[in-house]
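Could you have a look at this structure, given as structure tokens, before my questions?
The complex appears here minus one protein chain, its other protein chains still in place.
Here is subunit A:
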Amino acid sequence: MTKKDLLLEIGLEEMPARFVTNSMNQLSDKVQAWLLEKNISFENIQAYSSPRRLAVVVEGLNETQEDIHEEAKGPAKKIALNDEGNWTKAAIGFCRGQGVSTDDIYFKEINGVEYVHVNKFIKGQETKALLPELQQIISALTFPKNMKWADKELRFVRPIKWIIALFGNEVIPFEITEVKTANETRGHRFLGKNIEINEAKDYVKALLGQYVIVDAAERKEAIRSQLSRIEEDQNWVIPIDEDLLEEVTNLVEYPTALYGRFEEEYLDLPDEVLITSMKEHQRYFPVKSQEGALLPYFVTVRNGGHEHLDTVARGNEKVLRARLSDADFFYKEDQKTEINTSLKKLEKIVYHEEIGTLAEKVGRVRSLTNKLSGLLALNSEDKAAADRAAEISKFDLVSNMVYEFPELQGFMGEKYALQKGEEEAVAKAINEHYMPRNAEDGTPSSIPGAVLSIAEKMDTIASCFAIGIIPSGSQDPYALRRQAAGIVQILLDQEWEVSLEDLIRAAVSLTAEANINKKDKQEIEEEMISFFKLRIKYSLQEKQIRYDLIDAVLGHHLDSIPSLVKRAEVLNQEKDAEGFKGNVEALSRIINISSKAEVVGEINTALFENDHEQQLYEKFLSVKENLEKASSEKDAYTLLISLKPEIDDYFEHTMVMADNQAIKENRLSFMAHLANMIKSFANMNQILVK
């Protein structure tokens, strides 16, 4: 069968950089899915993109669809044949529907019943005749934001300017928004010309001749190597922010990196301010010395060649200068404002209509901070620092700088707090309480920072849950999942054994006092607990812990998180050890039977009837005592499984559900005490053993 290559290119007005890669992949996926659906075989598919185009090249596309041979099942034999042995209407109709004659019928038995069958043969169509369907694929592309233009009905990412649909060297005819397919593409907006593409394999090279690097990965690598070239030439370090690199890659068709400088006096501004001015607003790469200090230079990537780089650099320097001079002005203005003046302003800022002002939030966070400090028995220094940090944690939100650069919240708080004479620990905690700021960020390094961070996040979650804002599916506008994951991570990093449920209850009490709660307190607490359990579950899954072991440790109360994680890890290690099955079964037996206990009373040893009961009881007491002293979760596990021989003996010789009511109740109470001890490690009966 002969094969040809296919080129599909959609030319657009400049797409938003952040949509380019996903849109390219989507186009490629949809073309591939269509080829599979249509049974058109191909050798390779490659996707391309630039700010002005999305394209795919399919190599070795068959000129015809695969022929289809398939067996079709029809009516049962007794329905297909009448009494005289002639074909019935049902059989004739079936054959007509399948495009075959009754002569083709044969019978096949299914579950003891004979059915009519035919072999169907569908001749593959010419690929060329099917390719106009690409029109629907393009129209069906979806984007995070769509627009309309002129008087067209289609909603698309940006207006479509040209379309190439080339199969071999033939143009596949169709049109979208009155743009007809052709074989002409456009080069770089300023450096290139319009050119005709004769066949798909010329595409990449032909565009390169017109100053377009259409392979996005290649464009990215070109920028990367130009950056490292500048690093070498200037003896600089240019840290590469991958998100920025990705964005810049999708802002240019023909990249040329160049550098410019700014006045050294601006280096007095905080690093974060300089970096944000460069990155967020101008998409520049900041430049550092070998020692890691910011230098008064920046690197930008131009959409064009090496001509007139001086002019481009000068223009960019002028823009950055204006931005930095603005930032400098704000920085100086902010320094004139007292912390108390800022705090007063928080009273007028609404955090959320149903939750109240920022000042009120700060009040709750402060109470919760002190509660947590108490639970953790912090020393008086840390406690005082956490309290003060909580009190002024949001004062920078009303500064000019944070108004201009919202992403600098916390960073500016630290700077300004230090300048106002706050203690270092307080200033640091203000900055750190936003940590982890994203998935890559670490948790607070200081104790006051960690305490404040937990308190602030817990209050956010509690107040949102209190008014019914609960994340579901893709809906999580306040990023509550990230905040819950942050709390869990901080507790783990700090190895704080405080009970998460106690913290949740404390936070919900505070929102109750503030009259925020729209539901019953207990209901909010339960919703929060299951929300946290889900977060912990995901975090344990990431540690490759088997799901039933996760369920087992999450089955009981949500107390110390570090201990919970360690218990899961111990089980995960032990699950392949010899005797694991037997141990789990023995412990599970206790938990299972204990559920029959209606009232759990004191254990009365006088009601014991055999030695095995006494032996298990003594073992229980000793394990219990030792558990309290156990220095690790591994030791705790070893202690628990040491119960196995006594448990086995016990069940071999003892009927828990005895006829004598008093004896039965006593035994069940004993089982319940034992079960509670086991469950505080894990719900062993949820572990799957084969």
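The rule we apply is simple: a residue touches a chain if its C-beta (ideal position, glycine included) is under 8 Å from a C-beta of that chain, and two chains touch if they have at least 3 such contacts; residues count from 1.
By our rule, contacts and distances are computed from a predicted model.
Leaving aside the chains on screen, match the unshown one to its UniProt name from "Glycine--tRNA ligase alpha subunit", "Urease accessory protein (UreF)", "Starch-binding associating with outer membrane" or "Fe-S cluster assembly ATPase SufC".
The missing chain's protein name, per its UniProt entry, is "Glycine--tRNA ligase alpha subunit".
Of A:Ser325, A:Gln522 or A:Ser622, which sits in contact with the chain we cannot see?
Answering carefully, the residue with contact to the hidden chain is A:Ser325.
Out of A:Ile110, A:Ala217, A:Ile349 or A:Ala577, which touches the unshown chain?
Answer from the full complex: A:Ile349 touches the omitted chain.
Check the options A:Gln290, A:Thr311, A:Asn438 or A:Asn515 and report the residue that touches the missing chain.
Residue touching the chain left out of view: A:Thr311.
I'm checking contacts with the chain that's been left out. Which of A:Glu84, A:Asp151, A:Glu264 or A:Glu628 qualifies?
Answer from the full complex: A:Asp151 touches the omitted chain.
Which listed residue, A:Ile223, A:Leu251, A:Val362 or A:Ile504, touches the chain dropped from view?
A:Leu251
On subunit A, where is the contact patch with the chain that was removed from view?
Answer for subunit A: residues 13-18, 51, 145, 147-151, 158-159, 161, 189-191, 251-252, 282, 284, 300, 302-304, 307-308, 311-312, 314-316, 318-322, 325-326, 329, 348-350 touch the chain left out.
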